[in-house]
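Here's the structure, in structure tokens; my notes come after.
Here the complex is missing a single protein chain, while all its other protein chains stay put.
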Amino acid sequence: MNDILVTAATRVGNPAVDEWKAEGKGIIGHVCSHVPEEIITAAGLFPYRLRGIETQSTSIGDTYFGPFICSCPKAILENAGRGKYSFLDGAIMVQACDSMRRLDECWRKAGEDYPGIVPPFFHYMGVPHKVTDYAIDWFVEELEKFAAALEAQFGGKVTSEALAEAVSLHNETRRLLIRLEEMRAMDNPPLSGEEAMTLILAGTAMPKSVYNPLLAEELDAVSGRDGGHGGKIRILLAGSVVDDLAMFRTIEAEGAVVVADTVCFGSRDYDGLVEEENPSFKSLARRYLNEQFCPRMFGYYQKRLDVLKKKIADANVDGVILQNIRFCDLHGSENGLFERDLEAMGIPCLRVEREYGPLGDEGRVRMRVSAFLERIAQAA
Amino acid sequence: MITAGCDVGSLTSKAVVLKGNRILGSAVIRSRTRPEAAARQVFDEALAAAGIEEADVACCLGTGYGMKKIPFVSGTKSEIACHAAGARFLAPSAMTVIDIGGQDCKATRMDKEGNVERFLANDKCAAGTGRFLEVMAKILDVTLDELGALSKKARAPVTLASTCTVWAQADVIQYLNSGETVQDVGAGVNNAMAARVATLANSVGMAPDVCMTGGVAKNQGVVRALEKLLSIRIVIPRKADPQLAGAIGAAILARKAAEGKGA
Amino acid sequence: MIVLGVDVGSLTAKAVLMKDGKIEASAVTRASANPRQSAQKVLDLLFEQTNIKPADVVFSVGTGYGRKQIPNVSLTESEIACHGRGAIWANPDVRTVVDIGGQDAKALRMDEAGNVVRYSYNDKCASGTGRFLEVMADALDVGLEDLGALSQKAEKTVRISNQCVVFAETEVITLVNDGAEPADIVRGLHQALAGRVAALAKSVGVEEKVAFTGGVAKNMGVAAALAEALAVELTPLDSLDPQLCGAIGAALLAQEKAKA
Partner (left out) sequence: MRAALSEYNYDWTLYAMFSTAANTLNGSRKEYERMLPRVSTFRGIIEPVMATGEPGKLFLQGMGEYLRRVVNAHQEGKKLCLTTFCQAPALFWAMDIVPILLEPMTVAGTLVHKGGTSEFMDYCVEKGFTETSCSSQRGALGAYLCGLAEPPDMVVIDTPGICDTNANSFSFFAAHENIPFYQLNYPPELTADRSREYHRKDYRNLIAFLEEQTGKKLDPQRLAGVIAEMEKQDRLICDIQDLQRVVPSPVPIIYNFFIYALRFTMGGRKEATDMLAAMLECAMDNAANGRSGFLSGEERARGLFVYIDHYSMNLPLWMFLEEKGITHLGGILDRFYQARAPYAGDAGYSLSMDSLDAMIDTLADANSRLPMVKQIRGPYDARDMWLEEALSLAKLYNADFAVYSGTPGCRNTWGMVKLLARDLEKAGIPTLVLNSDAFDDRVESWSNTKHRIEEFLEVRRIAG
């Protein structure tokens, strides 16, 4: 696999970031799958999804956030506080979930103690929790405000041509990732879940224009290859945000292969295209509200269950691992519903609670996963 | 055929030597830092108790937290599967197993054949583990054996912060400071433990009979409180020490493996 | 004038006798489940060392977790105030005190007069307490006193992911099993603990100079990690035993009250 992709997937900084900066162009960090990245791209900027990877502790995060908060935003703040996000020219905070939206004030407050860690452009955006015509209208206004703020700060103009171009660029990424998903669904997938996730993660930390050709190349290279994953137990990973490889590694080290997922950073980001004909903020608003795979969109459980069932069928999944980060009640309790409904259909499920990626303890997760795989093997 | 099981847990290591349906010998020791050494020692002790040589053992399986570190076993099986098999052996009517060990607590439901149908393990917090009881016993200045008996003598058990071992510890001290009796506080400790376990057991969807294994099964206070909370009678193995269930299960699965059935 | 300060903590009981503003004698002992007994034990130890009689004491102040149960003290005061007072007595420039005892960690900030302006406790987990280190020392088979020195031999830091004492213990055991060096693990533990406590201190606002008190302050490894995490130099309290700081504060308060 191309080194740049691996670095982008596993490190906060990567050569694509450096190159972009060297060209004097701006980077905007964001934290949620409901942020229409196309607007950032159309403004001539590079949307970079923030992660808390490479953190050792959350000492800075814990100074501002209280104790009963998901460790993901804490880890992001940790990176910000340590200056790892100094390459950002702006950040956009959204009402993703409650833990994540409080990153807004915590980051700003930390800026009082650690000068220079708050990017010069810091924008708060609301995202509706429902889909009605007035919610979409409201969201369109919010997007207009966001675009105007970007224009005021960075001077670029979000023209309709630029938007159309950005939409087709991002849709191109989505199409490629859907192709990847189809490869994973094969009987003997040419790549492991870990490899697939590496490819996916890289895209969140690179400009799409740089990423797309590299991804296409990788997909061509592996297509038709014997990945040696035939006959393994096939797992779908669902639940809280997964933005590193540890979880995949743990599961696959026990002899299974992760063939599908519904997590943030995974399929949640690429499912659903934006209409390409005369794209407008309204088409963006529709795409970003209509794909409701996150339980922050209240009242759409049935729809999410259907998506999950479809993925299970498409990828011929043997078991579903429903994980949640501690204090993530949104995913944690939806996992409870999924478990009830999937088990009733005869699909084995495992619920695990864990800490955010790099802060997690593999040992305890491994024990549960291995017992789960035994259970599936026994039933087979 | 003689088979053996070796269960290297977080706190204790256990070994059992089995001939047919008869336990020839067993041993329990404190694990601590060297699982290889602990496994070796406990296995040797069990062999000695059984009065046989290692060469007589047809197959030995490992389980428990340190299972990957046991040098002499021919394979490993998860604790969940081993405790289920062990419970079946000790209490043939068991359909649900609650296993409370030193560092976690698991509830497992089995099918008629003894296969694991569903299991849950607490991943949240150490409250609800054997270690919780050890810490509490230390503060109350009683032995683990005595802790269970306190419940019977209690008049008005206190309510304890059950969300965290350490917070509960603060509570225990606070109660003792304000003059509550050791019996009432001890009963509060056992109840808090039972409450956490009950939730787990209920979530897994218990089917009778429910059998309890692991070291904490020896704590009468927890068992009684749990029975009350679950409105169910809990079977405590009498045939052998419930703490040995995991090792017994491993020995049984070893036999199946050696006979070429499964595993 | 002879005054007495008694600090019955969750893990240890401490007592200090002061005569005319100078420490005459002091004692530390392991606390038992009964605070009254612990107090008695530490007082017996204290008076054994000197020919001062209990009757000579004009005023006494009790503090610590079990303060309400200490027999015959004239007054009780919270350990927050006592630690502050003790630290500022040892060094008048101290404005922030970080106290890590057996059961909890506290951070407090004072004004010039030694009044506490803000303070905070450790959040709901025990990972920032002395108890954490005790359990780990036990798991590693190392004496509590030796942890500090051991961590200085570390060549790298092993990260401990679990915050929970109980789970961290298992993790440490696994790490040792996997062949990690105890020294490296201990450094990891110290950093984990210091990181948590630093977050606590920063949330009340760290103002120089910073003093480190409580039993855990005796551990150089934690002190070094804390200084690093706070990016300040810790102010030494001269020859004062940091574990006694609360009891000294109590004695100082007793002295003040006796004068008034």
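Chains here go by letter, A, B and C, matching the order in which they are written, and residues are numbered from 1 within each.
Convention: a contact is a pair of C-beta atoms (placed from the backbone, for glycine too) under 8 Å apart; a residue touches a chain by one contact, two chains touch by 3 or more.
Predicted model, so just to flag it, every value in this text is computed and none were measured.
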Which displayed chains the hidden chain touches across the whole complex: A, B, C
Touching the absent chain when the full complex is considered, from A:R184, A:R326 or A:R354: A:R326
Residue among A:E38, A:E78 or A:D104 that touches the chain left out of view: A:D104
Residue touching the undisplayed chain, where the options are A:T7, A:T63, A:T204 or A:S370: A:T63
Those residues of subunit B which, in the complete complex, touch the missing chain: 124, 158-163, 167, 170-171, 174-175, 178, 192, 195, 198-199, 202-203, 228-231
Residues of subunit C (touch criterion as defined above) contacting the omitted chain: 77-78, 80-81, 115-121, 123-124, 203, 205
Contacts of subunit A with the absent chain, listed as residue ranges: 63-70, 95, 97-99, 101-102, 104-106, 109, 124, 126, 128-130, 132, 134-135, 138, 141, 295-296, 298-299, 301-302, 324, 326-327, 329-330, 332-337, 339-340
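As a convention for this text, only the chains that are shown with their structure count from here on.
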Graph class of chain-chain contacts, one of line, ring, star, complete, other: complete
Top chain pair, ranked by how many C-beta pairs fall in contact: B-C
Chain whose mean Cα position lies farthest from subunit A: C
Chain centre separation (subunit A, subunit C; CA means) in Å: 44
Chain centre separation (subunit A, subunit B; CA means) in Å: 40
Junction residues of subunit B - those touching two or more other chains: 65
Multi-partner residues of subunit C (each touching 2 or more other chains): 124-125, 167, 170, 174
Contact footprint of subunit A on subunit B as seen in their complex: 65, 77-81, 104, 115-121, 123-124, 262
Contact footprint of subunit A on subunit C as seen in their complex: 123-125, 159, 161-162, 167, 170-171, 174, 191-192, 195-196, 198-200, 202-203, 229
Sites on subunit A touched by subunit C in the complex: 56-64, 66-68, 113, 355, 359-361, 363-364
